[in-house]
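Please read through the structure below; I'll follow up with questions.
As you look at this complex, bear in mind that one protein chain is not there, while each of the others sits in place.
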Amino acid sequence: MIDTCDQIFVLLQHWLVSFLPAAWQTAAGVLLSVAAIVCLFPALFALTTVFERKGLARIQNRLGPNRVGPFGFFQPIADGIKSLTKEDIVPLSADAAVHFLAPVLLVVTVFMGFAVLPMGRNMVLVDLDAGLLFYFAMGASSELAVFMAGWSSRNKYSLLGAMRAVAQMISYEVPLLLSSVVVVMITGSLSLTKIVEAQNHYTWGLPHWYIFTPWGFAGFLMYAIATTAETNRSPFDLPEGESELVAGYHTEYSGFKFALFFLGEYVAMFSISGLGTTLFLGGWSAPFSFLTWVPSWIWFFSKLMLSIFVFIWMRGTLPRLRQDQLMNFAWKFVLPMCLLNLMVAGLWRFMGDGWLRWVVCSAILLLAYVGLGLGEMRRQRLGPRSYRYAE
Amino acid sequence: MSIVFYILAALTVAGGLAAMLLRNTVHCALALTVAFAGLALLFLNLDAQFAGFAQILVYIGAVAILVVFAILLTRGSETPKEGVYSRSWLAGLAIAAAVFAVLGWAVLQSARVLPHETAVPAVTVQQIGVALVGRYVLPLEIVAVLLTSALIGAVIIAIHEKVGHEKEEHK
Partner (left out) sequence: MLGEGIIKGMVETAKNFFGSYFSAERLTTVEYPEQRIAPYEAARVFPFLVFDSKNHAGGTDWESGLRCVACQICEKECPPKCIFIEKSKDKKPDALGRLQFYPARFDIDISVCMSCQICVEVCPFEAIKMDTEFELSTEDRFGGLLLDRKQLAKSNQYYHQIHPAEATGVDAKLAAEKIKAHAKVKITDEAKTAAIAGAGA
């Protein structure tokens, strides 16, 4: 019974596919899973937009949208109808082909990332040996779409926004990859299913999630910072800051194409949170050994939504970082911490089991954190102000 | 030589041709990206997972962006009225034909050099990793030194520009 609940989607897929002749069964099964992903995550996106608006509103001492539907939960339907019925304006001097292709490329690459995420026991679309590498390859391709959008609009603000966005995404890609490489090092495989299975063991009821180890905790923090920057999310949303750049690289998009950019950004958030859950939070494994009766996909999606709530919380709390502050942070703090984390993980692995490795690794990471924080991130000592007047 | 190979080969060749024949420079860069993608798919077709995904990650994710940034920062958006042809195109054609001949000969001779390869060798990422730090550690380190020197060179150029700017402003 518990197993049926756990594997209900897999069994459903097998049952539906059994109606077809044997030659078509694998293709039909894959198509069915793809259709499920393409229907589920945009629905989750719609729900997240309401949660975000209401969550941000409550943080800011106001009610969110509450007119459409019970407590405003049908608001995304109204928003969807609005964006579908708006006129699709393409600027006269814009590059029409590239302008059209940019949101398409973004949405395609973002959805491809879901192919390797294990959303439950036996619930991976494609079990690749180099799954993590595939995910990062797709993530890197989405940066090109951002650039295409900004350049094809023939608009100073769009181009500036696109340059800033791409610079930010490239500089935070290095910490993203390095913090994931630690997990790969310890697990010994790039396959995401194997990473989850390595975390699915329990000692005294507590799980072996990587976040509960010193290097995993540091890696998770770096990963969280890098994902916030990769998806252009507050406090790293300078490329689309409304008060600075109108709307950044999607200024010239209206109607459904804008909705596609919005969708692409949120779905990228989902997939990268899903990856973080898989790498550090144990994927579909339950937090305590007495809770394994709850279906695995419920755990995966709860952890995913928890990450989304933390994103929304951060958005409501922190002010935006300036471009140079962003870059300083990436190259002077996050990157050294990631490299140190790699070495600490190696130390962890070769010190053998026991309490000593916990103490040593935690001590090294804490010292590095405090040291780098005091050293690199102190306020700039500004000299006396100098004025230049127009001649 | 399956149908998939022909489609991917056509895609790659079309991307390469478009990269050469289109007038707008950024369009050329994007067509080059299509050629890279075709190449990556060819790798995947041969079951070389690591090579295919690394091709996407490195070429499309970094090199293509580098190319478009370079175009933007140096040229601006003027599209030339007619195509840009160089005057020494005959010499270029001869060199390209020579290189193609050498590569073609090497590829066609590979069937003779490795006659016992029947099945696709399963190369896992772990084997690649072991080979990199075992047998090929010297090339790895040399490439690392090369990349580091390129990075330092870029930083030096940028610092000189900044210092040059400041000196000009103070005057």
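Each chain carries a letter (A and B) given by its place in the written order, and its residues are counted from 1.
What we mean here is this: contacts are C-beta pairs under 8 Å (C-beta built on N, C-alpha and C of every residue); 3 or more make two chains touch, one makes a residue touch a chain.
If you're wondering where the values come from, they're calculated on a predicted model, not measured in any experiment.
Enquirer: Please identify which of the visible chains the hidden chain touches across the whole complex.
Expert: Computed over the complete complex, the missing chain touches A.
Enquirer: Tell me which residue among A:69, A:255 or A:316 touches the hidden chain in the full complex.
Expert: That would be A:316, which touches the missing chain.
Enquirer: Looking at the full complex, which residue from A:29, A:42 or A:55 touches the chain that isn't shown here?
Expert: A:55
Enquirer: Give me the chain A residues in contact with the hidden chain, please.
Expert: Per the touch rule, chain A residues meeting the hidden chain are 55, 58-63, 66, 313-314, 316-318, 333, 369-370, 372-374, 377.
Heads up, the rule we're going with is that only the chains that are shown with their structure count from here on.
Enquirer: Considering the complex alone, what residue numbers of chain A touch chain B?
Expert: Chain A residues touching chain B: 95, 97-98, 128-130, 133-134, 136-141, 143-144, 147-148, 151, 154, 159, 163, 166, 170, 173, 188-190, 388.
Enquirer: Give the list of chain B residues in touch with chain A in this complex.
Expert: The contact residues of chain B facing chain A are 24, 26-27, 30, 33, 49-50, 53-54, 56-57, 60-62, 64-65, 68-69, 72, 77, 124-126, 169.
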